[in-house]
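Would you mind keeping the following structure in view while I ask a few things?
A single protein chain has been omitted from the complex, and every remaining protein chain is retained in its original position.
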Amino acid sequence: MLQNLKSKALSVMVGALLIGTAQAATADELSDRINAGEPIRLGFATAIPWAYPGDNGEPLGFVNAIALVVLEEMGITNYETSVNEWAGLIPGLQANRYDIITGGMYILKSRCENMNFSDPIGLFGDAMLVPAGNPKGIHNYQDVISTGAKLVTGAGFNTVEAAKKEGVPEDQMMLVAGEVEILAAMNAGRADVAVQTFFGAKEHVDKSNGKFEVTNPADMPEWTKNWVGIGMRHSDTDFLAAFNEAMAKVVGGEAWMANTAEYGYTEFQLPGEDASTEFACANR
Amino acid sequence: MNYWEFLIQYLPKMASGAVMTVSVMICALLLAVTISIIFGLMRITNSKPIQGVAFVYIEFFRGTSLLVQLYWIYYVLPLMGLTLSPFMSGVIALGLNFGAYGAEVVRGGIQAVPKAQWEAALALNFSSKQRIRRIIIPQTFTIILPPAANLTVELLKATALVALITVVDLMFVAKQLNATTWLSAQVFGTALLVYYAMARFALIPFLRWLEVLAARKVGKS
Partner (left out) sequence: MEWRWEFAIEILPRMLWATGNTLLAAGAGYAIAMVVGLILMFGQQTPYRVVNIVVRELVEFVRSTPLLVQLFFVFFVAPQFGVTLSAWTSAMLTIGLHFGTYLSEVYRGALEGVPKSQWEACRALNFSTVYTYRRVILPQAFPIALPGMGNYLVGIFKDTPLLATIGVAELMHTANALGAETYRYLEPYTMVGAIFLIISLPTALGLRRLEAAVARHQGKLNH
């Protein structure tokens, strides 16, 4: 009888041990690396004011600022940066060249199939950049189609998908590498109109000294308004959970608003109570 | 700001990019030279299969674009489980590509040594090793150095492509400075001048000196 009990207890103990170590073994690779003291690697492109490198490669821009606030809440202060072309951000993440995408990616269904997003960090909209005075009267994609205008945007931007959905013909689209090339194309008159995020367009207006103006983001289709999240690999689920947990504590808080203020992020961009990544993944 | 102020503020940053450019070039050069010698020799062995392998390698890497090879190594290899750092991806792509061109130069060089030299060495009872080392290789050197010098300058220029896979070299720094300052003429103009200075006033004189050295050695021996 005692023998029976002993062997039962033993098997329970062995079972518990196995389950315990198995769980430790399946904590994701990113969490393991962070716990081992390695720096977390931020991946972003050059998109002012979202995310861009400083003179020494420091992560600037409000998405980086938000990510750093959340990471600090998690106790992570050791980080590195990797500056990429926008279109290379997702393949780079999958290739393990960096750990989180802080470029300021809209949560789209097509992207959710290839990566995970954190809970939303804000709600944003797109707008169009046109020459001052808007000579062709373009306010949204339908205007682009009807005027036959040349539309420039960045490869891999959410606006490429949106333009296609709205029916902009391929020969009216011009794809360049990113924000800088968009402004260069507009400056050189190679395109009649650019479509990008509202923040990006405002930045270009500032840089252009009145040569261009931004259209009203409310003129864009309603479904192009979207949430932005921090991108992670599908496999880093534990880290994602911890990140979301930390974000819930700091969202809209003092550090969050203070560090993003200089880039133009205001309380109007806050994600709000009902913002959800699952909703965006399913409906955008 | 005028150009002088521009240089004072930004030249240090561009110089550090130039250092990375030189690092990439030297590493790629070492790889390319090694591959050139190995595959050049493979092309002239008597074994048909070995010749075939070298032929395929050379034609493949000469027949495809360097940028395509670079992107493939950087974007596609990780999908197959091999993720190389941007630096390594750049060095390997450049090394493999220029190694193929170099192999043809080496092959041409060895074949250009007059047959009479091989026969004379044989007649004078040189061992095979001595023949290669004392007679053939020094003469090969003088023949291949001019085209090899051209390839080296091409390699220096080709390093600019690694900026497209996020290596922080001179080209990358120039793009970043352009993105933040929009002083495009100064930024890219200076980058061009730095590349020019590196090629014309450092690399080419060094290669010329090598040619003179090789010529002198052949004259002596």
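Letters A and B mark the chains in the order given here, with residues in each chain numbered from 1 onward.
FYI, a contact is a pair of C-beta atoms (placed from the backbone, for glycine too) under 8 Å apart; a residue touches a chain by one contact, two chains touch by 3 or more.
Note that the coordinates shown come from a computational prediction; the quantities given were computed from them, not determined experimentally.
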**OP:** Taking the complete complex into account, tell me which visible chains touch the one left out.
**Re:** A, B
Subject >> Residue among B:V33, B:V168 or B:A191 that touches the chain left out of view >> reply: B:A191
Original post:
With respect to the chain omitted from the figure, which of B:M42, B:A158 or B:A214 is a touching residue?
Top reply: B:A158
**OP:** Kindly state which of the options A:D143, A:E181, A:E213 or A:D236 is in contact with the chain not pictured.
**Re:** A:E181
Subject >> Selected from B:Y3, B:F60 or B:W209 as touching the chain missing from the view >> reply: B:F60
Original post:
Where does chain A touch the missing chain, residue by residue?
Top reply: 86-87, 90-91, 110-111, 113-114, 152, 155-156, 160-161, 174-177, 181, 184-185, 187-190
Original post:
Since one chain has been left out of the picture, which residues of chain B touch it in the full complex?
Top reply: 59-60, 62-69, 71-72, 75-76, 79-80, 153, 157-161, 163-164, 171, 174-175, 178, 184-185, 188-189, 191-192, 195-196, 199-200
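The working rule: only the chains that are shown with their structure count from here on.
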Original post:
Per the centroid of Cα atoms for each chain, what is the distance between chain A and chain B, given in Å?
Top reply: 39
**OP:** Using the touch rule from the top, collect the residues of chain B that touch chain A in their complex.
**Re:** 13, 75, 78-79, 83, 86, 164-166, 168, 175-176, 178-180, 182
Original post:
Which chain A residues qualify as touching chain B in the complex?
Top reply: 46, 52-53, 55, 57, 82-85, 88, 91-92, 94-97, 179-180, 207
